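And then chain A:
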Amino acid sequence: MSFPWLSVMLFLPIAGALVVMVLPGAGSALHKQVALGTSLLTLAVGVALAIRYDSGSSAAYQFTEQHEWIKSFGAHYALGVDGVGLTLVMLTVILAPVVILASWNDAEGGRWSPKAFFAWMLALEGLAVGVFAATDVFLFYVFFEATLIPIYFLIGGFGGPTRARASVKFLLYSLAGGLIMLASVIGLYVESARHQGGRASGGATYLVTELAKIDFGTDVGRWLFLGFFVAFAIKAPMFPVHTWLPDTTEAATPGTSVMLVSVLDKIGTFGMLRFCLELFPEASKWATPAVVVFAVISIVYGALMAIGSDNIPRLIAYTSVSHFGFIVLGIFVMNSQGLSGANLYMFNHGLSTAALFLVTGFLISRRGSALISDFGGVEKVAPVLAGIFLIAGLSSLSLPGLSPFVSEFLVIVGAFSYSHVAAAFAVSGIVLAAIYILFMYQRTMTGPTRDEVAGMKDLGTREVAALAPVLLLIVILGFFPKPLLSVINPSVDHTLERVQKHDPAPEVPLPTSTGSSLQEGAHE
Partner candidate 1 sequence: MSTTPFIILSAILFTIGAVGVLTRRNALVVFMCVELMLNASNLALITFSRANGNLDGQIAAFFVMVVAAAEVVVGLAIIMTIFRTRRSASVDDASLLKY
Partner candidate 2 sequence: MVNLEALHELPPAVGSAPTDGAFSLLWLVIALPALGAAVLLLGGKRTDKWGHLLATAAVIGSFVISLILFFSLTGRDSGDRQVTQHLWNWFTTGSYSVNFDLLYDQLSAVFLLLITGVGSLIHVYSIGYMEHDVRRRRFFGYLNLFVAAMLVLILAADYVGVFLGWEGVGLASYLLIGFWQHKPSAAAAAKKAFVINRVGDIGLSLGTALIFITFGSTSFAVVSAGSHEASSGALTGIGLLLLLAACGKSAQFPLQSWLLDAMEGPTPVSALIHAATMVTAGVYLIVRSNFIFSLTEDARTAVIIIGCITLLMGAVIGCAKDDIKKALAGSTMSQIGYMVLAAGLGPAGYAFAIFHLLTHGFFKANMFLGAGSVMHGMNDDVNMRNYGALRKAMPITFATFGIGYLAILGVPPFAGFWSKDKIIETAFADNFLVGLCALVGAGVTAFYMTRLMLLTYFGEKRWEKDVHPHESPKVMTYPLIALAVLSAFGGLFTLNSWISDWLAPVVGEHGEHELGIPAIVMSLIILVVVALGVAVAVQLVGKREVPKVAPEKVSVFTRAARADLYGDAFNDEVIVKPGVAGIRGLAVFDRSVVDGGVEGLATALSAISGRFRLLQNGFVRSYALALLAGATIVIFALLAVNFG
């Protein structure tokens, strides 16, 4: 039993949350420092974890921990990460301190004391780590639902005027999805109990590794798949179950939105990979055409809605709908370009959206309005803010040289080899992206400076400090995504193996001797 890395990353923030909660006072600097410290400590553990991760190993999961939890349910406390899990865990622990630092003063004027805000934030971080690290379906489900509570109180407690409604809408949407998934989770139990014959330990089990061995048969598999997929589609969110997202981001604080969109929504796409494809390969292939259609619709629809919206957080929410369309597309075209692209996309979208939400958050809090039409000519008074805004925006429209490009390009390539038509529609997203980002930038930042923003202060040190690491990552990973891909690729291969798909061979067979550079690349 080696050192329980993941458990530490899971419980450290939660412990921190309790500490913040019991500390006296209503949210002095001390609370914030403790919160920041905890998240940084978690990040440190995460970095150590990432360094120790062996991308070469053939094991399905690493840093595994497994203890029997509820015998009669076949539930285990089982943690472990593969490439995908690792990247998302890292995303979580990277963004948490950023968000805490960025939201330093956002919690004032909230409904409750700021310390509640930071406590919930930390709790959320811990639970999110749990979701991505769980290798037991039951445990995953538990975390999946548990994450709703902190975010629910974060929205309802610290958001804008419509927060109460938004929080309820968010919770009910997610709960509905979750409960549909519960039906499938229970179905898994029944099935695994039925197929327990071969297993030595009597009774059902929820371990992904064990469940993956079961052949559910066509119909059962498809029903169970649907249960999971619907939940994840709501979470992601995909058209037509996306409407909760804009309402939520409109009401929530930027920090909350970041945790929600950049981290929690990834559970949806992560789940599709980890559970839909892993457990129900046959059903996944059966559903692919429909899913691809919905993904493409989401891409275009989200982008169009983004162009149409005047409220900045809503706009960003819709862009995410579009981006999640890309991710889902990449996952379900089921070839190594698409899958790697999608995995990479999850991480990169996390970064770029975080940057966008935070910087616009600063902008909005300065002006006291979230309407694009209330701004104009900000660039003149706040050049740094404008510059960062532009970079974040460009990363969101996946400009080459910034990290999202590689992922989006790979997804498009993957989609193209799945279906030319799908790719053709999807690629229209890149034009629309240019429109919604630059339109927003043009109307807020350029033109004559409006009086309302004339006195606006440029970003302060804290704010820049919060954003700098994210932007740095965006640029570095834009040119050198290898660290991520090297951990992602093995799990992609595993998935492909699982769904028994092979990349289509190129029309012209690859030359073996020519293109030495290519060979070099492959060997690195």
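Descriptive notes on the structure:
Heads up, the rule we're going with is that a contact is a pair of C-beta atoms (placed from the backbone, for glycine too) under 8 Å apart; a residue touches a chain by one contact, two chains touch by 3 or more; residues count from 1.
On the choice of candidates, all candidates are chains of the complex that A comes from, given by their letters.
Quick caveat, the model's predicted, so the values are computed rather than measured.
Per the touch definition at the top, the candidate among 1 or 2 touching chain A in this complex is 2. Interface of chain A with candidate 2 (complex): residues 172-173, 239-243, 301, 304-305, 307-309, 335-337, 340-341, 377, 379-380, 387, 394, 399-401, 405-406, 409-410, 412-413, 416-417, 423-424, 427-428, 430-431, 434-435, 438-439, 442, 445-449, 479-482, 485, 489, 492-493, 503-511, 514-518, 520-522, 524.
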